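All protein chains but one are shown at their positions in the complex.
A, B, C, D and E label the chains in the order they appear, each numbered from 1.
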């Protein structure tokens, strides 16, 4: 059973987000807005926050969150080597229980880099 | 890859429970009995306990447990709006790492409500 | 080393909340407002949400959060027996690793009930 | 959706490990070596460490880690009954949130025992 | 602030257990009985189960549970070197976030060994 493609993930995630927002619960909608805002440029640039978000997602072991933040990190021009350094910090903090997620994250990173246009 | 249907979940869960009980381990069987008993009417009604079980399952981020408790909550006549309020408490307690499970829970809730007979 | 009193907890918590808010970070202040709003009367009454918050706090094993929600539950007139039922749900969901927090929660509950005026 | 077979798991895991090691990050490679070394015979025999690793994996609720350690436990000649005792310790420590993983672990254990040659 | 002594821990724990049992909740009392039973000699000897319980407690990062299981492991004649091997498995599984608990566990182990009669 090969890992879902990033395109499948994006579509499922988008559909899921829309389903949640359609619940039309004010608290949930505000939380979603806060979540988006947390990663905008501020006293820290967005790209640094995305790397922190990636490390946090890995130690909490959530593949959807990991995939989302890797995609954002690639968009913000972190290189493969830099992202792998963040993987390593998360592995050391979180231990071997993180390894299955590291396997997932590595496959995601390679998919995303393969999607990038040649320079 | 669409989410499993609730019917698939029920069958897989039932088969899995039977496989575990067939191990015939006294401690495990007693724990299963205690687990069932914990949600029976007592000083708190069963329906209130199921809502607490749902909130606990969401912050611990276990989709099988979430699906089971949403189904129980629907059976105990909590309305969609009330269940969504419990989702919101879990989201605020547990943070954005809960969001993938909130997406799952929302799809489950909608499936279960669609199964309900028209009144 | 006896457990801190609820009065000590209230003062330390209040001082800590003020210190955090004094950081004057918009995202943090908005999250605090959302957190407060999540437990207000809505489609579910505040008292039901507080009981869900208590169960969630116990399985996540956070004594400060447990103490806060027990106090709210007592204020919302949940009886000792009802709160203990929520303890039991959390114990069954979270297992023996919850027991040290159950010991803490029990001492907190007894302190709070002893503070209540005679009726 | 039946559970993946152990053969599928072994192949996916191996491919994933190779992909991670191909990142060629010194810290990650050293952690992998330390992880392997942690389960070698030492002051505790490897088989006792594998049983501890299984209990730890179950309470942390990671199916990949659970499958890996059950396979090692079977290779180290722990009997079905002994492994189920470790399942029970993990269930009691970790609570009902472990049950979906116990269902998975039971199916894995049965697959592995069915693969064993008749004696 | 030096770490509490094991004698203080034992007294606080005993007092806390009695307070919980005095709540007289049938589900809680049954869970406590199941918890005790889980570590009795069975298909696995009690001492092996205690070592598994220690590893599980360390990765879940609960100092009270860690102290309790180290004490049981010492009573069951696991040597210092063997217990330290279990510490290492937990450290590798759980990562650097376990280190503060490893510091605590080491101090506990040394206290307990110092209490042992000379042979």
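Following the convention adopted for this analysis, a residue touches a chain if its C-beta (ideal position, glycine included) is under 8 Å from a C-beta of that chain, and two chains touch if they have at least 3 such contacts.
Just so it is clear, the model here is predicted, and its values are computed rather than measured.
One chain is not displayed; in the complete assembly it touches the shown chains A, B, C, D, E. Only one residue in the set B:28, B:73, B:93 or B:109 touches the chain that does not appear here, and it is B:93.
Considering the full assembly, A:84 is the residue among A:28, A:70 or A:84 that touches the omitted chain.
Residues 27, 30-31, 34, 37-38 of chain D touch the missing chain (whole complex, contact as defined above). Looking at chain A, the residues touching the absent chain are 34-35, 38-39, 42-44, 48-49, 51-60, 65, 79, 81-82, 84-86, 88-90, 92-94. Residues touching the missing chain, restricted to chain B, are 59, 91-98 (touch as defined at the top).
Quick note on the criterion: only the chains that are shown with their structure count from here on.
With steps allowed only between chains in touch, the distance from chain C over to chain E comes to 1.
Comparing contact pairs by residue number, the interface of A-B is reproduced by C-E among D-E, C-E or B-C, since over half of the pairs coincide. Comparing mean CA positions across the assembly, the chain most remote from chain E is A.
A rotation of 120 degrees, rounded to a multiple of 5, brings the CA atoms of chain B into register with those of chain D.
Chain A and chain C have Cα centroids lying 32 Å from one another.
In chain E, the residues touching two or more other chains are 27, 31, 34-35, 38, 56-57, 59-60, 65, 92-94. Taken as a graph of touching chains, this assembly is fully connected, with contact between every pair of chains.
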